[in-house]
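Entry: chain A
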Amino acid sequence: MNTSLNLDKDHLTACISCGLCLPHCPTYQVTQDESRSPRGRISLMRGVENGLMPLSKEVVESMDTCVQCLGCETACPSGVQYGELIAQTREVLSDHRKVSFRLRVGLWILLHMRVLLVGSRVLAVLQRLRLVPTKALPVPSRIPLRGGRYVEHDDPEVILFTGCVMDVWLSQVHEAALSVLDSIGIRYMISGNQSGCCGALHSHAGFRSTAKNQALQVISALPTDLPILVDSAGCGAVLKEYGSLLGTQEAKFFSSRVYDIHEWLINDSKWQESLPPRRLGSRKVIVQDPCHLRHVQKAHGSVRELLTPFVDCLELDDEGLCCGAGGAFSVDQPELAKEIRDEKLKSIQRAGGHLVVSANPGCMIHLESAGVEILHPIQVVAEYIGGRDDHE
Partner candidate 1 sequence: MGMNDLEDFRESVGESGPVAVVGGRTHWTVGGNPTDDTRLVSAPVGIDSFDPSEMTVSVKAGTTLKDLNEELSRYRQEVCLEGSSETTVGGALMIGTDGIRRNLIGSVRETLLQAEYVDAKGKLIKAGGPTVKNVTGYDLCRLLVGSLGTLGLVGRVILRTRPQSEKSVWLQGGLQPEEARHVCFQPSSLLWNGKETFIQLEGYGIDVDSEVLKLKNLGYEEMGTKCPISIPRFRHKFVNGMCLDGGIVDVYSSILYKSTEAAEPQHSNEVVRLGNKVRTMFDPSGRLNPGRDPYRAGP
Partner candidate 2 sequence: MNRSRQGDQLFRELCRDIGADRVHRDGASQLLYSRDGSAFPGGIPGVVCFPETTQHVVDCIKAANRHDRSFVPRGAGTGLAGGAVPCDAPLVISTTKMNSILEVNYEKRFAWVEPGVVNLDLTKSLTGTGFHFAPDPSSQQSCTIGGNVANNSGGPHCLAYGVTNAHILAIEVVLPDGTLVELGDVDGHASGYDLRGVFVGGEGTLGIATRIAVKLTPDPPEICTLLLDFMDVADAAKTVSAIIASGIVPAAIEMMDKRIVNVVEEFVKVGYPTDAAAVLIIEVDGLPKGVKIEVERIQSISLEHGARSVRVASSDEEREQIWKGRKSAFGAVAQIQPGYYLHDTVIPRTKLVEVLEAVYEIANRYELIVMNVFHAGDGNLHPLLVFDPQVPGIMERVLAAGEEIVQVSLDAGGVLSGEHGIGLEKKRFMEKLFSEEDLAAQKLLKDAFDPDGRANPFKVLPSGASCGEVNHLNQLPDGAWV
């Protein structure tokens, strides 16, 4: 077995083992164990690269338990590119067939919209018949019986990226996003089934070649030069990374068109013109930053900016610590994901236990299944200025 991880030596040596990242790592926070920390994972990578460590079971576990939230990258004053290191490491590990069966099946399903649609319908019906517990599965407590059906404009100004899981499970978020666009008079189209899954989860699990295929498929399905608005932080992060993933001009141009929907709205003149003159009430909302928005896209400020005309935004006291959803992490590492979520729940309680908003479907589902009352920020905005009333 080839045990080289082919890591960039400069990236590896940039880590000076200072430990300043430790408190920002969710897996270290719940285990207090170096092998579950960024510093530890980097040391192990270095050990493997230097031939001091075999690619042992413990090393693989250490890498598998990383949520890839990149809280460590934001916290690291030395600028260690942890995201690059772990992505590369996971790719090599996936080649060694060390990814769990459960995760593989899940990832396969995402690529097959029909299976996903049918499977979800079945689950939705079972939920309504109370044949499956709603809290035990990493799926929303109430899956819609149908996917989203949207009215598009002939002459669109923007594209709303609808992805895979989210379109099936959380179509009301897309509907809220569209209703906000409607209300300020933006014409749109949706990416729909032809573009399908963005490949985010595959990329995280180390299946880079699958991710690359998905990237090519998405890019070719959306050939215009319209801005692409994304209401899933995880998808948005990956779409923005197509440029560096594929390295082509076309992919770079594509990525430059991608915006998180909040980020795009606050900079849009129509939005700014239609802002209400003053705050409408004093409803309190806790903002939970998805890691892909905060640590990867670094666009988390825009959620607050978008919400403040309507509600009071409360901050959590954990400085953007991950909630444990982490793409497919909650499927792959359920116990750890739950422990990390418990920390988040405590933080939500300390903030007063109000309605939580989170701009990523994975986080929404993960937190909702623990009984947290949660909405997507755009749903809250839609409540105030939405063009259509979509709420059940």
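How were these picked? Simply put, all candidates are chains of the complex that A comes from, given by their letters.
Everything that follows uses one rule, which is that a residue touches a chain if its C-beta (ideal position, glycine included) is under 8 Å from a C-beta of that chain, and two chains touch if they have at least 3 such contacts; residues count from 1.
The structure displayed is predicted, hence computed values, not measured ones.
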### Task
Just give the number of the candidate touching chain A here, out of 1 or 2, all from the same complex.
2
### Summary
Note: in the complex, chain A contacts candidate 2 through residues 9-10, 12-23, 32-35, 40, 43-44, 46-47, 50, 52-54, 56, 58-59, 62, 76-79, 317
